[in-house]
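Excluded from the complex is one protein chain; the other protein chains are retained at their positions.
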Amino acid sequence: MSDPRVRVLLSAVYILCVAASPFRPWVRMAAYTLVLAVAAAVWRVPARTLIVRLVPMAGLVAAALAGMAFGSTPEVAVGLAVRLILMSAAGVVVSLSLPGTLLLSGLRSLGSPATLVTLLLLTSRYLHVIGDEVLRVQRAWRSRAFGRIGLRHALSLGRAVAALTRRSADRSERIAWAMVSRGFSGQIPCRSLPPVRGFDGALGILVAACLVSMALW
Amino acid sequence: MQPVPLLIRDLSFRYPSGQLALNGVSVTIAAGESVAVIGPNGAGKSTLLLHLNGLLRGSGRIQVGDTELRRETLGAVRRQVGLVFQDPDDQLFLPTCLDDVAFGPLNEGATWEAAVQRSMQALAAVGMTEHANTPPHQLSIGQRKRVALATVLSMMPSLIAFDEPSAGLDPWARRQLIGIIRHLPQTRVVATHDLALALETCRRTILMDAGTIVADGPTAEILTDTDLLLSHRMEPPGYRPPAAS
Partner (left out) sequence: MNAQPDRVPSVQDDPMLARARDLAAGALFCALGITVPILFHVMGVGRVFLPMHLPLLLGGLFLSPGMALLAGCATPWASMLFTGMPPLPMAIIMSAELAVLSGSASLGRRAGLPLWAAVWTAIALRVLVTFVLTTALARVLNLPPAGVGLASVAAGLPGIILQAVLVPASAYPFFMRRPAQRP
């Protein structure tokens, strides 16, 4: 199932199904987990990266569990935490399973607004350029600062960010010049995807039907 | 693609900050000619290049081939004039080199297949076909400069303007780029601080300072006029300042 459109749609169905399902019976949640594990394995998502990307969920899971201190039953709290993890993991799995550009082409052909996709395309390109600039700021800072940087440095760091923002605004002007001088006509032309293959479509419908029947179970 | 002549008359431009960047510039460049524009920082070289396809609009007249630059001819002029920016990261704004090189042809209405064909030809002209699907951030600056040139070549322009083509390049990458620029059939305008590059790629040189043209002549003559260059904060190739007494 290599088509990005099928993957994106399936992950959306998965998230909706998990959100709509009650926690009981627990076997259903186990089945959802199994589906996700199989998808991650088939789409060759690196387990380590998946886990690292799920670590930020810890705070939210803790908040869900903290509900027990305010009258929530353990079953409700744990159920909420599990569903939050599964929904997040679905998003992470699909984003790790495809190159960013392919994912964006998929979103575009699924009818996402062209301006949004164009914005994300440009963002994916300039993430590295801006990342390098941020790294230079960090190096320059470290070369002149000694010891641990703390809260009292926040204002100076904020000024550095403001300078980066102004530099980015100037760069945007030059990028605009480059776009316009090559005939930019309002949107960036995107590679069109071939039609969904029959096998991909059929398998996608089958998995989606399974997910919906699990939710209705 | 046929090389076209360029005519500029009384071009003046002031930035919103109040700085007068161009002050009555007039120049004529013949079809197929390769001209270096040299001068110190702030001389107006880059500003002049930005006027060639209407990105900046000063007072005065610009004509590319038979087309005079006006609001209604912007598209036609931009199809004829290709700009190669100093920083390739400004020019390469899409996730892969092929996407970027195909951007121009696609905007001209080419189908994806036709755009890819033209893009591959342009990438071949700069020796970068094997990097068609590489994201630009994975390339060296020399490679990125070559792909930036390919983004312009894929539009088959008649005139190419280069802004500081050798800035930031190591000697090997610089040599490769010089070889490419020398063999382009288009009319070329090369704004540069690299006088050795000017000598190798252009038979004619224009020296600018403070927004005006102060000298215009054969490159070999201008680059050997030490007094002229020093009086405009430039150094001839191989120049050694007199030892301090």
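Each chain carries a letter (A and B) given by its place in the written order, and its residues are counted from 1.
Keep in mind that, in the parts below, a residue touches a chain if its C-beta (ideal position, glycine included) is under 8 Å from a C-beta of that chain, and two chains touch if they have at least 3 such contacts.
Note that the structure is predicted; figures quoted are calculated from it, not measured.
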Self-check item: Omitted chain's touching partners, listed by label
Solution: A, B
Quiz item: Of B:P3, B:G58, B:G82 or B:P165, which residue touches the hidden chain?
Solution: B:G58
Exercise. Please pick, from A:T115, A:S192 or A:S213, the residue that touches the omitted chain in the full complex.
Key: A:T115
Practice problem: By the contact definition given up top, give the residues of subunit B that touch the hidden chain. | Solution: 12-21, 23, 41, 46-47, 49-50, 54-59, 71, 74, 83, 85-86, 90, 93, 163-164
Practice problem: By the contact definition given up top, give the residues of subunit A that touch the hidden chain. | Solution: 15, 52-54, 56-57, 60, 63-64, 66-67, 70-72, 76-77, 80, 84, 87-88, 91-92, 95, 100, 103, 115-116, 118-127, 129-131, 134, 137-138, 141, 148-151, 153-155, 157-159, 161-166, 168-177, 179-180, 184-186, 188
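FYI, only the chains that are shown with their structure count from here on.
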Quiz item: Taking each chain's centre as its mean C-alpha position, how far apart are subunit A and subunit B in Å?
Solution: 40
Practice problem: Sort out for me which residues of subunit B touch subunit A in the complex. | Solution: 50, 53, 55, 75, 78-79, 81-83, 85, 87, 89-96, 99, 102-104, 106-108, 112, 135-137, 151-152, 155
Exercise. In the complex, go through subunit A and note every residue touching subunit B.
Key: 100-101, 121-122, 124-126, 128-129, 171, 174-175, 177-185, 188-189, 191-192
